[in-house]
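Before any comments, here is the structure.
One protein chain is absent from this view; the other protein chains keep their places.
Note that the chains are named A, B and C in the order they appear, and that numbering of residues resets to 1 at the start of each chain.
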Amino acid sequence: MFDEIHEECGVFGAYHIQNAAAITYYGLHTLQHRGQEASGIAVGEGAKIQVRKGKGLTIDVFTREKLEQMPGKVAVGHVRYSTAGGQENANIQPIVARGRVHDVAIVHNGQIVNEKELRIELEEAGCIFQGTSDSEIVLHMIQKEQGTMRERVMKTARKLVGAFSILVLCEDAIYAIRDQKGLRPLSYAKMQDGYVIGSETCAFEVLGLYTHTDVKPGELVEFKDGIVRRFDYEPAGETHLCAMEYIYFARPDSVIENLNVHRFRKETGRLLALRDDVEADIVIGVPDSSLSAAIGYAEASGIPFETGLVKNRFVGRTFIQPTQALRDRGVRMKLSAIGPIVAGKSVVMIDDSIVRGTTSRRIVRLLKDAGAREVHVRIASPVITSPCFYGVDTSTKEELIGARMDEAAICEAIEADSLRFMSIDDLKAAAGGVGLCTACFDGSYCTDLYSYGEKL
Amino acid sequence: MFDEIHEECGVFGAYHIQNAAAITYYGLHTLQHRGQEASGIAVGEGAKIQVRKGKGLTIDVFTREKLEQMPGKVAVGHVRYSTAGGQENANIQPIVARGRVHDVAIVHNGQIVNEKELRIELEEAGCIFQGTSDSEIVLHMIQKEQGTMRERVMKTARKLVGAFSILVLCEDAIYAIRDQKGLRPLSYAKMQDGYVIGSETCAFEVLGLYTHTDVKPGELVEFKDGIVRRFDYEPAGETHLCAMEYIYFARPDSVIENLNVHRFRKETGRLLALRDDVEADIVIGVPDSSLSAAIGYAEASGIPFETGLVKNRFVGRTFIQPTQALRDRGVRMKLSAIGPIVAGKSVVMIDDSIVRGTTSRRIVRLLKDAGAREVHVRIASPVITSPCFYGVDTSTKEELIGARMDEAAICEAIEADSLRFMSIDDLKAAAGGVGLCTACFDGSYCTDLYSYGEKL
Amino acid sequence: MFDEIHEECGVFGAYHIQNAAAITYYGLHTLQHRGQEASGIAVGEGAKIQVRKGKGLTIDVFTREKLEQMPGKVAVGHVRYSTAGGQENANIQPIVARGRVHDVAIVHNGQIVNEKELRIELEEAGCIFQGTSDSEIVLHMIQKEQGTMRERVMKTARKLVGAFSILVLCEDAIYAIRDQKGLRPLSYAKMQDGYVIGSETCAFEVLGLYTHTDVKPGELVEFKDGIVRRFDYEPAGETHLCAMEYIYFARPDSVIENLNVHRFRKETGRLLALRDDVEADIVIGVPDSSLSAAIGYAEASGIPFETGLVKNRFVGRTFIQPTQALRDRGVRMKLSAIGPIVAGKSVVMIDDSIVRGTTSRRIVRLLKDAGAREVHVRIASPVITSPCFYGVDTSTKEELIGARMDEAAICEAIEADSLRFMSIDDLKAAAGGVGLCTACFDGSYCTDLYSYGEKL
Partner (left out) sequence: MFDEIHEECGVFGAYHIQNAAAITYYGLHTLQHRGQEASGIAVGEGAKIQVRKGKGLTIDVFTREKLEQMPGKVAVGHVRYSTAGGQENANIQPIVARGRVHDVAIVHNGQIVNEKELRIELEEAGCIFQGTSDSEIVLHMIQKEQGTMRERVMKTARKLVGAFSILVLCEDAIYAIRDQKGLRPLSYAKMQDGYVIGSETCAFEVLGLYTHTDVKPGELVEFKDGIVRRFDYEPAGETHLCAMEYIYFARPDSVIENLNVHRFRKETGRLLALRDDVEADIVIGVPDSSLSAAIGYAEASGIPFETGLVKNRFVGRTFIQPTQALRDRGVRMKLSAIGPIVAGKSVVMIDDSIVRGTTSRRIVRLLKDAGAREVHVRIASPVITSPCFYGVDTSTKEELIGARMDEAAICEAIEADSLRFMSIDDLKAAAGGVGLCTACFDGSYCTDLYSYGEKL
């Protein structure tokens, strides 16, 4: 879908490791694909926590000098994609509570669906909020609970409904919690005398760590006193990992629930090919996220895999459209067709998903303008028919082309010669034994939606 | 070779087109892979030329506001990779001469090998130089010649030896010259009532232009009075296009001398496979430049093409190595192996070239650390044995591993299980009828080298 | 004392005025002498409040574009000098609480001396703090109280001990409170259909407003429904305006408690002269704050007023001391003597105060190096012997030269030929009927000091 949907965050933590801030910097940089709008690191030394954060990529927010001013062996960090409330700096994570006895820092990936209800309850109890993020709510809740920090985090976790992978830093310890459905990924790995914790395993491999453990749905993992303790704050239910993590968000080298992302994508391509009978000359993928599926399709179909589209590596947020007349060329600034490869050819174009359909139509036109004879679009996921309330920015139901049209109508809208989506069953098959949340495809949300349900 | 060698520049021009500066901005953005250190645009209105330039990517140097302040229908622009003399702003192009009668602006891709001799001659004639770039020399030479601007450019071109694709902007006209050997590419395309000129054709396609004409070696093309006039300033000799343009620099969607770059690279992969007998499980390419060759190798060998390496899309110049202990992890920040794909496998790893060998060794280690059983390195170009004096920054002869070791020794140095380079004959075969400069492989420079010869 | 002590803040508000943010920008710019480290503006539209803030001068933090994006007719703003806790952005004001029903913004000048006790109480009630400023405490307290916003602000004000001039913005209304002792100034003026409120009246005059009303000690002024309502939240006691406001902080064109600052300073100069019998050739003042006193001294003594010291207008925070050898020239970068004026002369040098004494010694040396025969230092305020806990950064008691030495010893330490301070009685006389806090001179603090008392 190329730039149309966004996941909101990545989290990373380093426990009991020299230069924890620098290690976290590496981790966040590797998780940068999960969010490019803002970046922050909090580092703890005893009761005190120091935090630095700002808008932009991790490599822009932090300098070597700044990192050197952040000593400490425990740190948590965050990268985020800005959402509606994101204009103001108050929402950039980590969020830190300054306390008389100790500070607490929190980073969060996901979305709490009962946030409105929790916020009202807290406000009525006299809490004030400086930002609009649900992470601030969690911080208040932890503060209000009684007991040890572990107990307070556990009690808080039980009250949260929705998607969350949260790290809490306090007094040289880190508490990691993952929502009961396991909607967002969260894993940890041993490093030297300590541990690193992160949204995706790719962040471990850059540190030379090749084995890891997943935080289970409904689990709290405490990193404290140099050791790891695992607790079920809720009885483990069935896993409902967000399907989009496999389809689009995660880096192909990451492993989630023991399944490699690239391998999953290749399998979706293979399954698409099995159900297909199109006669074509070449198979191409929309870079970068659809290349794996295209390779799988090519292998299974016997149609040669080709590089038909090239992505401009230097596109950033700052790209401008200087003149109105040129504005419709926007997509071309990001993506170009290789004329000599596609000209005169019948092309199978694999894309990972279709959201609004406008980008798909532009890419089809791009290929046709470059001389492609036929463009057969194959989508390595089912039709998106429902909005996501678990942290994916898929826009409203009205904007989802799959909520308004059937396959044939979408095919016409995007000006393709043919179009096929993957079935939900095939998607599940590709995931093997991993339970998926497929709410955006079939509307079956795995939690109560609270006030979000009104948006349906 | 992943980040080890650099070409110095890309040029772009827009003639007789509304918002020429904005069009040039698009063009430069698409040529950004040819240079990321600095960017500049000069736009002419009658006798006057306005110039803006600065360090950084095109999208960072220019804002919409700045472009709107640059009206005019004729413009030239430049992206560059900084070289030794590049610390000072005086070397950022375009370079403009302010004249009583009219201004002149120049942009240049390549390297003039008789620059020292020309500079001495000009200095002795009383010229002063504010920078160290050879572009300033060309500007002085044009100014010193007699006759019309076309005549002056032609006379100047005849005296230049080396690699150059130069655009000269003066009084609403653009003069494009390409060196007699055609070492650097240069093409133009019709757009509306005018023309665009650029180092690579990918810059035309983003504007929706699918046909183009190459400036021939030894040719001057004059864009003036609304039309194009072509002149041979020298009798056309044999073309010696820089082989590295096909192998590494150019974008895969570009077409040089009627040969698509991706297609060339696939053919090198195919030829590598034909000469090979290795038994392996998968073929992978080093992203991004070696993927085409890897696809070609896979097709010809029947060994499956896989995605074994992932590149961090957010790496920039500003990436820091916060701690000494982590410094050797540098390459991992840029490139990661997909463990589940390569683990236990015998891998054919296609890279486009080897310069110093250090990066190759790191990538081999990366794959081994991720569990690869065997890594067979195949290089889609011959051994680099000689430095380049035509605008490619391949470091000195001492640093070239291919100048010091034979294939077996290099194989050992990079810790590969086997290593094969492509033969020069196969390289030439892949280029079809296009004459190549292969000086870096065989030391046969296609021009006199003047003072540069001392470096051999 | 030239750059040795700092007041921490200035506040400004605009009520029921078009472009309230722009008006506040003007006001803050005029109050910039009260704080140069950070600047911020919150603007309200109905229940919602938008806030922008950052490090640096008001003119650097805000651009025209940013101000245009802040529509609304009610705004409050803040300039601050950073204190120890000031490294982190969380302390930059305004601080805003996001509420379900409405947002609340607060700006604060002064210091709450029972902040530690209040903070503990709030924390124990489950509040979390994101910064270390006492403004955040006030925001929590308001939120915790019951009743209308006016009632909640009043109840909060009654619990605060110390120095505060606070503006609270909520639902298109502004609530202004001044501490019971009137330690910090706060006034308002009618502007068009609305009002402006600010720390000093100079901020009104730049808007063409020449009449104003002081918020009284212990008063709450409510700007709501288009009108002003005044309430005594505490019975008015005796005023204890910080003497340093007159002596050093305030701009000479400001009027506090019906007394013009320049006039006060002239009177101190006059009184110094009356008590003096030194024979000298010229009177000079240390720019800028001591010029008024020097004029007063000259008038009363009959010794001619001269310009003997020149201040570099372009000194900023960013001034660097490039080499160690030159570091002791620091003061010269800021202040220079006019050699031809002072050479061979017996000089009366008026300064407003002495804190650590190091700057005074440097200035005396500067004058002697420039040829002054004698330098008689006269200080237009009494000896500072005690630290301030009401928002003035006079460092600790140990650093105060007046706490360690008597007049004769200080005279020797600063290498002056003679030295006289003003008596506390004369200081009070200069203030006419205005009651002053003179705690820094005589240690008689006008409030209980709570935990701050331990620092004595």
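Assume a contact is a pair of C-beta atoms (placed from the backbone, for glycine too) under 8 Å apart; a residue touches a chain by one contact, two chains touch by 3 or more.
Only a predicted model underlies this, so the values are computations on that prediction, with no experimental measurement involved.
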item: Which displayed chains the unshown chain touches; value: B, C
item: Among B:Thr63, B:Gln130 or B:Ser444, the residue in touch with the chain that has been omitted; value: B:Gln130
item: Sole contact to the chain not displayed, among C:Cys9, C:Ala22 or C:Val364; value: C:Ala22
item: Residue of C:Gly208, C:Pro235, C:Gly344 or C:Gly433 in touch with the missing chain, whole complex considered; value: C:Gly208
item: Touching the absent chain when the full complex is considered, from C:Glu121, C:Glu171 or C:Glu299; value: C:Glu299
item: Interface with the undisplayed chain - residues on subunit B; value: 51, 88-90, 95-100, 104, 119-120, 123, 125-132, 139-140, 143-144
item: Residues from subunit C at the interface with the omitted partner, ascending; value: 18-19, 21-23, 25-26, 29-30, 32-33, 36, 57-60, 62-64, 67-68, 202, 205-208, 210, 251-253, 255, 260, 262-263, 288, 291-292, 295, 299, 304-307, 310, 312-316, 318-323, 325-326, 329, 332-333, 336-341, 369-371
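The criterion applied here is as follows: only the chains that are shown with their structure count from here on.
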item: Topology of the chain contact graph, where touching chains are joined (line, ring, star, complete, other); value: line
item: Per-chain Cα centre nearest the global Cα centre, belonging to chain; value: A
item: Distance between the centres, which are taken as Cα means, of subunit C and subunit A, whole angstrom; value: 49
item: Chain centre separation (subunit A, subunit B; CA means) in Å; value: 36
item: Gap in Å, rounded to a whole number, between the CA centres of subunit C and subunit B; value: 60
item: Contacts with 2+ other chains: residues of subunit C; value: none
